[in-house]
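All protein chains of the complex are present and in place, except for one that has been dropped.
Up next, chain A:
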Amino acid sequence: MAISATVALGTTGCGGSSGSNDDTPGQITLTVQDYYTQPSSGVYDAIFKQYEQTHPNIKIKHVELPGPTYLTQVLQQAQSNTLPDVLMLDNPTLPQVADTGVLQPLSDIGNIDLSQFIDSAKQMITYKGAVYAVPIVTTTVALFYNKATFSKAGLQPPRTWQELLTTAKRLSGGGNYGIGVTADTSDGGDAPWQFLPFAWSNGGSLADASSPEMKEALQLWVDLVNEGAMSKSVVNWGAQDLVDQFSAGKLPMMVNGAWNFPALDAVGGLDYGVVPLPVKDSSHKASGAFGGEVWSIPKSTPSDRQKAALDLLAYLSNADNSVNIAVKSYAVPLVQSGIPKAVQQIGPNLQPFVDELENGRQRTESVGAHLPQAARILTNAIQSALTGTRTVDDALNDAAQQIKPLLISQ
């Protein structure tokens, strides 16, 4: 088995830690905690089993908690000192957990080869200069289009904002809309997850929500609504609502993630393609927000188990396993060498996601642990602009004021 990450002893040396547990000498049981459900959790179970076979002194106890309350439960575990040995976290929540000081910087435990991952992925695992986690796979959103509708109308998938606007307008009418995005408040605001990539590719960011680049991006969404090419109801739509309408042929374009491939493939007669999110003009490059989880090791894990945990994470994130996980969960592996294999196995529709993620950015980049509050403020601004209760200028100027105290000093 080729393990591209090397684990070495930490510089501190930890006297007498030859990896012994109280009961059986040399035997280590690692508790690994995540929020996966089937089929994803089965993929990890299989990898854990393989790892146990090649590492007879390691036993892995796989614990799964419900997703919606995961962060709160993790924080409660931190309080009661009951964190697992290996802790999976949704990547934008890493700063919140790291901020409380319960995570061990990985360099304190050993070395992990970060050069194997795509460059942009470092943002997912770094907080205030320290690397706290190992990434495996990631997801983001791109533009899905209905091939049949497009060829019937003689249209090409849009690459620029102007093309997006005219194409969406052409495909609207008779109670149907050309495109759908999500701008609802689920998960404390899905809107930034879909909106920030539009703003980023234009040079905007949460650091200044009132910048012209942010306003232009929001104006694009507002124009789509005003021109009748997008429903105002997107303020109540989640990702699944888009899939339902796209599958039913009611929505010719949607902004969504690759994890929908199996559901869309199962729809008879639906032929769809995926392109990167349109950018303002060809001089800009599409950028995606990192989704997916990262794997951390709490400080409360005893040092011998920390070393075993880091070795397990190196194994989980190696090229073979990350491709395996990516293919089963329709995600992009973060090990550079694994990406072509994943595209080959999942199909060319994965490539637009790869392109965006090579320019990928982290939603927490300027707000750190304050992302939930900042996301809510931005979602409110987007919602009030889309529903016409406020102008783009007003909404984003106000949002910038509210986000300002949440910004982290660089």
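Note that in this section contacts are C-beta pairs under 8 Å (C-beta built on N, C-alpha and C of every residue); 3 or more make two chains touch, one makes a residue touch a chain; residues count from 1.
Rule of thumb we're sticking to: contacts and distances are computed from a predicted model.
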item	value
Which of "Cytochrome o ubiquinol oxidase subunit IV", "Alpha/beta hydrolase", "ATP synthase subunit b" or "Sugar ABC transporter permease" matches, in UniProt, the chain that is not displayed	"Sugar ABC transporter permease"
Option from A:45, A:64 or A:99 whose C-beta touches the chain left out	A:99
Residue among A:110, A:135, A:204 or A:372 touching the omitted chain	A:372
Contact partner of the left-out chain, one of A:136, A:235 or A:289	A:235
Chain not shown: contacting residue from A:41, A:160, A:185 or A:211	A:185
Chain not shown, touching residues in chain A	72, 75-76, 78-79, 96, 99-102, 175, 184-186, 188-189, 231-233, 235-236, 369, 372-373, 376, 379-381, 383-384, 386-387, 389-390
